[in-house]
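This report refers to the structure that appears directly beneath it.
Just one protein chain is left out here, and the rest sit where they should.
Each chain gets a letter, A and B, in the order it is written, and its residues are counted from 1.
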Amino acid sequence: MSRLEILKTYKIFIGGQFPRTESGRYYTPLDKKGQPLANMCLSSRKDFRNAVVAARKAFGSWSEKTAFNRGQILYRIAEMLEGRKTQFVEELVKQGSTEAKAKQEVELAIDRCVYYAGWCDKYQQVFSSVNPVASSHFNFSALEPMGVVGIIAPQTNGLIGLVSTILPVIAGGNTCIVLASENLPLCAITFAEVLATSDLTAGVVNILTGTEKELVEQFHSHMDVNAVIYAGGNKEHALAIETGADCNVKRVFVYANDFTKATDENPYYITDLQELKTTWHPIENVGGATSNY
Amino acid sequence: MNRNKTFKNIPDFKLSPTVDKVGVEERVARFQTRSIKNESKVQGLKLVLNMIDLTTLEGKDTPGKVRQLCYKAQHLHDLQEGLPTVAAICVYPTMVAEAKKALGNSGIKVASVSTAFPSGQSTMEIKLLDTKFAVDNGADEIDMVISRGKFLSGDYNFVFDEIAAIKEACGKARLKVIFETGELASLDQVRRASDIAMYAGADFIKTSTGKIQPAATMQVTYTMLCAIKDFYRKTGVKVGMKPAGGISSSKLALHNLVMVKETLGNEWLNNEWFRFGASSLANDVLMQLVKQETGHYQSADYFSID
Partner (left out) sequence: MSKHKHKKTEAFDFNGGWDYSPSPESTGHVKLKERYDLYIDGEFVAPNSGKYFQTTNPATEKVLAEVAHADESDVDKAVKAARKAYENVWSKLSAKERGKYIYRIARLMQEKARELAVVETLDAGKTIRESRDVDVPLACNHFFYYAGWADKLEYAFPNRNVSALGVTGQIIPWNFPLLMAAWKIAPALAAGNTVVLKPAETTPLTAMLLAEIIHESGLPAGVVNILTGYGDTGAAIVNHPDINKIAFTGSTNVGKIIQKAVAGTGKKLTLELGGKSANIIFEDAPIDQAVEGIVNGIFFNQGHVCCAGSRLFVQESVADEVIQKLKDRLDTLYVGDPLDKNTDIGAINSKEQLETIRKYIKIGKDEGASMYESSCELPKKGYFVRPTLFTDVAQSSRIAQEEIFGPVLTIQTFRTIDEVIQKANNSPYGLAAGVWTDKGSRIFNMTSKLRAGVIWANTYNKFDPTSPFGGYKESGFGREGGLQGLGAYLKIER
């Protein structure tokens, strides 16, 4: 007698927890054959707001973690992802990928995690500077995370697009609210389960499922979101975000690439979401240049 | 105007305020951008002359040399009318009697260095005798040196007690306390020495002996003026300031006046509360004054050297 399969319930990921959408609504994305994939949460503006609160709360402790520690955690994400490889491949296939392409995408995602894990304690050195000011001051510029980042992940490539937009943001010490691909959302929630078991501080990454159409306004109008990455590929939505970002002078980045190529990973994806802080301090010049040391 | 007030609450001198040198340099640079022209310059220069402690402190000093200097003190440049005299003559204790006699009732004070000037390396007993000798010979003012070795090794009580003891020995003479700031190395130490000296009874605080470089830099003087200001606010007691050593140009002297004016205000802008310890400053000021009047730049050949 065949066994009845236990179906997975896909929930959303906020503050390290897996709640259902507070709205109680769901939607049912279809696979290529027109069969329902799963019942996904149709997140509401309140879910978005809760996610921002969680992300803001997590920002202090995440950004103040040592860079080394952040690197360890990101590497741990890669490990956990590797351990769940089969599940991701299955989900990608379910969403219409071939077995081979799915495997390739998962492996690329794992390697990309490792790539950004490595950057955690290096980009600061590459992009910081000691500035030779013409006065008796020590002056240096260093990068700091921008804060809370809204990410609308690519609609295509449900896993690699997601990983490629989240990882550089959190590698740099930011926290984020991510809207997963509307039609390919399965991996996003499974990835959330990976994150939840990777020592990542709760609230650093918050993942919602639902429609861009409904939530795009929240991304640009929320006053406690410091920056938005739009990778959804919809020109209208990109324009809406750019146009609405002036409410609190949000930084907006529109990425048009599909994140499948080798050039789709580089530290500039980290520095996009960094502020540059310049610090001055006097140098007491006792003795001075005329003294012999 | 000497004082004999002792203070009930003596602060912990280890906790004297810190001083940021770069900030002090910036403030001093601002004083130096002040433009002193025309009438303001003439008045300022006369003020400077009147604040000078005309000084000779050499091993080769003789009564003859001191007499000449005393004459100069009263007759700075007789060709020029309306000039003030200097504030005081500053000499070694052995020359006090001679100077006192030469100055007569000119109103010019006689200041004597003491306490084994300039090094201060002697016993307390000798320092007290040194001081009493000068006072007994008629010195109006005593310029003592602090024990820099004790100060730098952190023995602030020793330094305090020494100043207090000398102050007592001064009687009616006003006490100037020399820090020899060139040996203290940092402005934090200058500030601390200022606090110690003022609480121990100094009537004036003074930068240097003139024997060590750097001496009266504007940075050091500014730091001491700030200390005087704080002390006045806390205790209501006024203390005078004497930069000494290295001030030889009119311009630098005027910038010192600017600094006093903008830090302590007008009440300090007279020779009761501010002095320049200098030997060659007077002639430069005289040359500038004559230039202001005639419009012609002057030659040192026309100004007497004593």
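Throughout what follows, a residue touches a chain if its C-beta (ideal position, glycine included) is under 8 Å from a C-beta of that chain, and two chains touch if they have at least 3 such contacts.
All values derive from a computational prediction rather than experimental measurement.
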Residue of A:9, A:61 or A:131 touching the missing chain in the full complex: A:131
Contacting the left-out chain in the complete assembly, out of B:40, B:106 or B:121: B:40
Sites on chain A contacted by the missing partner chain, in the whole complex: 126, 129, 131-135, 137, 139, 141, 144, 146-147, 226, 238-239, 242-243, 245-249, 251, 257, 263, 266, 268, 275-282
Contact footprint on chain B, counting only the chain that is left out: 17-20, 22-24, 26-27, 33-41, 43-44, 47, 226, 229, 232-233, 257, 261-262, 264-267, 269
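Here, only the chains that are shown with their structure count from here on.
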Interchain centroid distance [CA atoms averaged], chain A/chain B, Å: 68
Touching residues (chain side chain A, partner chain B) in the complex: 136-137, 282-286
Sites on chain B touched by chain A in the complex: 20-23, 25, 185-186
